[in-house]
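Remarks on the structure that follows.
Left out: one protein chain. Kept in place: all the others.
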Amino acid sequence: MRREVPLLITGIVGVVFVLQYFIPHWPFSQVNTWFSDWFSIVGAFAIWLGALNLLKISALKVIGKKSDWGYAIVIIISFIIMVAIGFAEGKEFREQGTMFSWLYEYVYSPLSATMFALLAFFVASASYRAFRARNLDATLLLMAGFLIMLGRVPVGDSISFFLPENYQFSQVASWIMTWPQTAGQRAIMIGIALGLVSTSLRIILGIERAHLGGGD
Amino acid sequence: MNLQLVIRSRLFVGLAQVCFFLFLLVNLGPLAFAQDEPVPTQLVDSTPLNPPTNIEVADTPNDAGGSITIRWTEPIPPEGTAIKGYYILRAEAVGNEQGQFDVVGETSTGSSELLDGNVVDTLNYYYRVAVIYSATGVNGLEVEALAESGISRMVSSSAQWFDWRRINVFVGVIFLCGFILYYISRAKAGKKLFIRKIAGLEAVDEAVGRATEMGKKIYFIPGTQDMDNVQTIAGVTILGRVAEVAATYDTYLEVPVSRSLVLVTAKEIVKEAYSKVGRPDAFHEDQVHYLTDDQFGYAAGIDGMVVREKPATIFFMGAFYAESLILAETGNSIGAIQIAGTAMPSQLPFFVAACDYTLIGEELFAASAYLAREPKLLGSLKGQDVGKAIILFSIVIGVLLETFGVWRFSSLFGVLD
Amino acid sequence: MEHVALWVAAFLTLGIISFLYKDNPWYKLCEAIFVGISAGYWFIVLFWDNIVGKFWVGVFPPKELNDVGELVNSVEPDYWLIVGAVLGVLMLMRLIPNIGWISRWPLAFIIGCTSGLYLINYFSSNMMRQVQGTIMPLLGMNYELSTYDIIGNIIIVIGTFTGLIYFYFSKEHKGWFGRAAKVGIWTIMITFGASFGYTVMSRMSLLIGRVDFLFGDWLGLIN
Partner (left out) sequence: MSTRAKELLVVGIVLLFCIIAYLGKVYGWVDTVVFSPMVSMIVVGIIILGLVFVLIRTLQGRLINRQVVFLFVGIAVIMPFFMSITQKIRTSPEVQQLYDAVAELPKGSKVLVSFDYDPPSAPELQPMAEAFLYYCLSNDLKVIIMGLWPQGAQQANLALEAIMKNEKLAAKGLEYGKDYVNLGYQAGNEFVIQRMGADFSSMFRTDYSGRHYEELELVKNVKNFSNIDYSFNLSAGYPGTQEWVQVAVDRYGLKMGCGNTAVQAPMMYTYLNAGQLVGLLGGMNGAAEFEQLVKYPGKGTKFMLSQSFAHMIVIAFIIIGNVAFFRSGRGKKL
């Protein structure tokens, strides 16, 4: 029961999902609808687990007076505030003018966007401290990165004004993107696709069981 | 006839079908349905207007029903007029009689085919096609006139049990899966399969060893995607191995995760790894813990933890998005050994730059096979390699054939064009 | 309220940026708020969109009445959705130690779905179609291509071919095979370089967006 049923479920669901690509006839045309709905619903329930775990960890931190336990309180409070407001506001929680959308727009959004923006600084610092032309591979990576960065902003063409129009940086960047970049990207893509197909196959056939907890 | 031949001959039947539908689809005009305005009927003058001819109606093949394809031959417009488009009219069959004809579709000039997707499988229908001619009248204004075709035969739609356009995908999937399964069975039978070395993986023991020497923690970040992502699954497979090594060396392994499903799985895997090396007592429930589902909330959380606790070794194995740089750069700044592996092409450059070892793309999937040294994983890696060999071979042959204009080899790989 | 909103957003923005100087209480506060708010945000979004929006509304479709009280737009309840909810509840069984193992069932369902979907999607779009795209007449269908495009086509074919050789695991990289794999990894490195350039572009854009907020929307110094 503990191992066989999950394997059976995965197998049947996986095979049906593959078959519905080839078989347009009912019930396969319908299965897709059911499965996708169930998928969304299960996902929504699963986040309860995550949230409860977050609360548990934070609460343990507060009770145990571990370092930074004050921030754990902030986590709990901000979580509760967001959830309470979200529940209170009902289905229309997302509409303009609700407290939830206010929190989203002026608290969540700036925090999330600035987190993204921090990456700009880290990218620069990584360029200075970590990106070295150590060997041919790294040199190629750097040179390509270089040409793309120059070619994708107007200043690139201004710097290379002395070159013929078709050899200015913007054209060079377009060339790299269209040909060698596409070739490399495609090799990676095909490789990944093969890997995904084989992993999926193993999972569907129950050969791969890691996701159900460890080896055999 | 052996099985392979059967499959091959079916492949060619399928190919012929694929080509046919290619033709079909290329000629598809933009579709529009049921217009409110009535069909204009006035005539320009007494010039005879040719109606569309050869109205062919048929159930649209390879679909789930509910659709009929109508085809016709374009009439030759009389001098001074041009074809502006067509109206498709449909009537339900009532017994053996036709009901009222209504406009169900409209196409622009140049098309001679339309797909009516608003039909019910259980009913029978009749169709007519009306051509819209336009001409410039005496007063300089545009005038339109219609010429209706005869009535088509009775037709109904139905669903099919196989989508023949996808026969090549079907054959491909069967072959690839066949190879993989064949090699898995070979590996299980004890046949030794060669896999080339993967640099990043050789370093796992060394990295864990260093953390032990320094008396510091190891972090394992299984990516920010859910268990439904195969990369995450490969990541947690590697986690199993890392946990075993960590348990053996008695080094504290911490696994912060961002998805509740990953939490569930990772916890089980670490627990099992500890038992496997005989140290179930060393496992703590909170070794694997959840931060938040949000990618940046998660990155921020880990960032803080890394700066505060300064782990000696950090593993990044799984699917990563933008957070990869924050994570890897912060790890770099505290001087941790970093081993990364992801199949996210957009994040790989930063891992290559900021980490000591990086598993590129498929190497991540090869990694779980390589680490576990399990026959099933090695076997499937081998199966994929056969797939790759076929692709390599196809590219050489195909490019030659096509360059010299012998045959459109690439059409074998087309997916609904 | 608008003033408060702008100041709150600016306070949080600067708080996160302050991490660049060093890890500090201001950043930690913003971080904690972020972790809590974002967990709460997704909790609520999934609750209303999936549990209520999909399951509840699907099983108990709201009856819509028009002005005179007649039923309009009645939707048939979809009882199949209950299976999804049952699976979801089984998921929560993880919280009860003795029967926690039953949460593997919904997990197995989730994994089965995505495995099946990925198998087909990646096989057809990222493999078949890409191989199809690589197999091309190098000189064009009617030998009409310019030198520029011919060179490009050759680069695509050779780059993809050698790149795949790099990802071939059954043969040690020696001899001609090793040299081909070398060319492959060079192509891949150029690809990474391009990705690097584009990522820098992306990150900088986001920073520019924040600067636009701080100096434009908030302080009003720029237009």
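Labels A, B and C are assigned to the chains in the order they are written; within every chain, residues are numbered from 1.
In this text, a residue touches a chain if its C-beta (ideal position, glycine included) is under 8 Å from a C-beta of that chain, and two chains touch if they have at least 3 such contacts.
Model, not experiment: these values are computed from the prediction.
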Absent chain's touching partners (shown only) are A, B, C
Name, in rising order, the residues on chain C that touch the hidden chain in the full complex.
-> 3, 10, 20-21, 45-46, 49-50, 53-54, 73, 75, 117, 121-122, 124-126, 129-130, 132-133, 156, 191, 194-195, 198-202, 204-209, 211-212, 215-216, 218-223
Since one chain has been left out of the picture, which residues of chain A touch it in the full complex?
-> 21, 29, 32-33, 35-37, 39-40, 94, 104-105, 109, 112-113, 115-116, 120-121, 123-125, 127-129, 131-134, 142, 145-146, 149-150, 152-155, 157-158, 170, 173-174, 177-178, 181-182, 185-186, 189
Those residues of chain B that touch the unshown chain are 25, 28, 30-34, 64, 108, 115, 117-118, 225, 296, 321-322, 333, 345-346, 415-417
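One rule holds for everything that comes next: only the chains that are shown with their structure count from here on.
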If we define chain centres by averaging CA atoms, which chain lands farthest from chain C? Would you check?
-> B
Taking each chain's centre as the mean position of its Cα atoms, how many Å separate chain B from chain C?
-> 14
Here the gap between chain A and chain C, centre to centre from mean Cα coordinates and rounded to Å, is 4
Please list all residues of chain B that touch 2 or more other chains.
-> 169, 173, 176, 226-227, 230, 233, 261, 264-265, 291-294, 296-297, 300, 308, 325, 345, 349-350, 352-353, 360-362, 366, 381, 384, 388, 391
Where chain A touches two or more other chains at once, the residues are 18, 21, 43, 46-51, 54, 68, 111-112, 115-116, 118-119, 122-123, 141, 145, 185, 188-192, 194, 196-197, 199-201, 203, 211-213
Partner chain B, residues of chain A touching it in the complex = 18, 21-26, 29, 43, 46-51, 53-54, 57, 60, 67-68, 111-112, 115-116, 118-119, 122-123, 125-126, 129-131, 141, 145, 185, 188-192, 194-203, 205, 207-208, 210-215
If you look only at chain B, which of its residues touch chain A in the complex?
-> 62-65, 159-163, 166, 169-170, 173, 176-177, 180-181, 184, 226-227, 230, 233-234, 236-237, 240, 259-261, 263-265, 268-269, 272-273, 276, 286, 289-294, 296-297, 299-300, 308, 322, 325-326, 328-330, 332, 343, 345, 349-350, 352-354, 360-362, 364-366, 368, 372, 374, 376-377, 380-381, 383-384, 387-388, 391
Interface with chain C, chain A side, in the complex: residues 2, 5-7, 9-18, 21, 34-52, 54, 68, 71-72, 74-83, 86-87, 91, 93, 100, 102-123, 127, 136-138, 140-149, 152-153, 173, 175-194, 196-197, 199-201, 203-204, 211-213
